[in-house]
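Scroll down for the structure; my scribbles are underneath it.
One protein chain omitted, others in place.
Now for chain A:
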Amino acid sequence: MTYKLILGALAATGLTAGAAAAATLDDVKERGALNCGVVTGLVGFGAPNANGEWEGFDVALCRAVAAAVLGDPTAVEFIPTTGKTRFTALASGEIDMLARNTTWTFSRDVDLKFEFTGINYYDGQGFMVPKSLGVTSAKDLDGATVCIQTGTTTELNLADFFRKNNISYEPVAVETNAEGQQQYQAGACDTYTTDASGLAATRAAFENPADHVILPEIISKEPLGPLVRHGDNEWGDVVRWTLNALIAAEEMGVTSANVQDMAAAPGDSPEINRLLGTEGNLGEMMGLEADWAVNAIAANGNYGEIFEKNIGENTPIGLARGLNAQWTNGGLLYSPPFR
């Protein structure tokens, strides 16, 4: 491979840089694998396990898309990205999609020229306090010392929240989450604030997680979702509707256990039939096989199954569905109809 690399280097210098090809879907099919950008390691959301296989909440979405496009949930090349390299990796075409707990913001969508294809996790800034403090609401935190990561939006959100509620606090500046975890455990502050999922993961690492509670107030919006490049709407549709299919499947009661049976023959519900390809030609419209959604759901199960398996209440992280429940259960998950 040495000379191949050298030849590659020569070819690279000889050729001018071309724009990333627009037809990502065709590229993925031709390559036979999806290049999916993931996190280098975040508890519950994405990390290789002891056998070196990637698993996690965001990773499951990569697998679902690969299953929908290629029929094989293992046909994914996971490209780990850090917070600093993720956007360049996507913009340069190194990855086809980014599923890496990335907050959907105006400037990322518009200025960085990306397209967020949905929201797979509604996060927000929360507070963690020791149970012994006896606090049940963030509004009771008047005069509390708060561990806060400096230079982040969480710092600004914190100031806004306390000013709005006309209560005072004493900030204790920390640099990183690890430092915050340590300061909080050492009792340097009454409460620690960061994204709620991060709080849950932090708490899961404590020796006695039950001694700490995460308060119900969420004081900022952090919608996390998968994203693709601007300008390739067909590919964006594939990612968007794969996510929607997982959400809709939960709503309609399609699970990884019963999806094959339900897809074997048209059932009573027209929308399930359309979703699973036993009726209509939704897959064909996107350039996929008719059973695209069947494959996507069979890969890891529907949205609820993915949530429960990776970050749900029976895992050490123990996140409640909260905002991420179906709209029928008072959450925000609301898939547009499959019609």
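Here is the rule we go by: a contact is a pair of C-beta atoms (placed from the backbone, for glycine too) under 8 Å apart; a residue touches a chain by one contact, two chains touch by 3 or more; residues count from 1.
In the analysis below, contacts and distances are computed from a predicted model.
Missing chain, UniProt protein name: "Amino acid ABC transporter permease", from among "Amino acid ABC transporter permease", "Isoquinoline 1-oxidoreductase, alpha subunit", "Fe-S cluster assembly ATPase SufC" or "ATP synthase subunit b".
Contact with the omitted chain, checked across A:A173, A:A188, A:A204 or A:M252, is made by A:A204. Only one of A:T85, A:Q183 or A:T255 touches the chain withheld from this view, namely A:T85. Of the options A:G93, A:P171 or A:G280, the residue whose C-beta touches the omitted chain is A:G93. Touching residues on chain A toward the chain that is not drawn are 1-9, 11-12, 15-21, 39-44, 46-50, 52, 79-82, 84-85, 88-89, 91-94, 178, 201, 204-207, 315-317.
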